[in-house]
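A single protein chain has been omitted from the complex, and every remaining protein chain is retained in its original position.
Up next is subunit A:
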Amino acid sequence: MSVRMLALLAALSLPVSTASADVSLGDAAGRYSIGTGGSSIRFSIAKLGGGGLSGAFGRFSGTIRIDGADVGRSSVEITIFPDSVGTGQGRIDAFLRSDAVFDSANAPQIVFRSTSVKRTGDTTAVIAGRLTARGKSSPEVFTARLDSLKRGTVAFHVTGKVLRSRYGMDVGTPIYSNVVDFDMTLIGRRG
């Protein structure tokens, strides 16, 4: 309790900044709710001949727990609602929602649950966990960087690569790459 209070006090006293040198994972201890306000989960898939397909999920939620004493005991859980996928092209969105890809009518949630968090620097960590989509689970690894910490709000930049074939979504390969590049900004609010 006292450790957490100290961490909280430390967090509250930090200057408003996004420079990584000013923030530290240890200072961010606490439980945070990830909401869509300010957060974004973007993805892109390269295609043959150059360019690619990119989009974002509009609805998701999650929780980040940061253990101030031992960052390695932190955890994260995110639920994405694939029905909210948007690429800027309605026909592509409909295709992604259909049983060709997400089958969002029958599989309305994509869930990531961390199984281990390894601190790799003052503000960085590697998060391993299980991703579940369309009834298939597979281990995945994401890289997280704490970008800002102010007034009970944390901002993480998270990246990772996922092979869509593991989740029965290999349609369109090899024209469209099997590798999905995720690029997320996750804003967590304490509580």
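Keep in mind that, in the parts below, a contact is a pair of C-beta atoms (placed from the backbone, for glycine too) under 8 Å apart; a residue touches a chain by one contact, two chains touch by 3 or more; residues count from 1.
Note that contacts and distances are computed from a predicted model.
A single chain of the complex does not appear, and UniProt lists its protein name as "Cytochrome b", one of "Na+/H+ antiporter subunit C", "Transketolase family protein", "SGNH/GDSL hydrolase family protein" or "Cytochrome b". When you scan A:48, A:69, A:105 or A:128 for touch with the missing chain, the hit is A:48.
The omitted chain makes contact with subunit A at the following residues, 47-49, 51, 89, 91-92, 94-95, 98-101, 171-172, 174-175.
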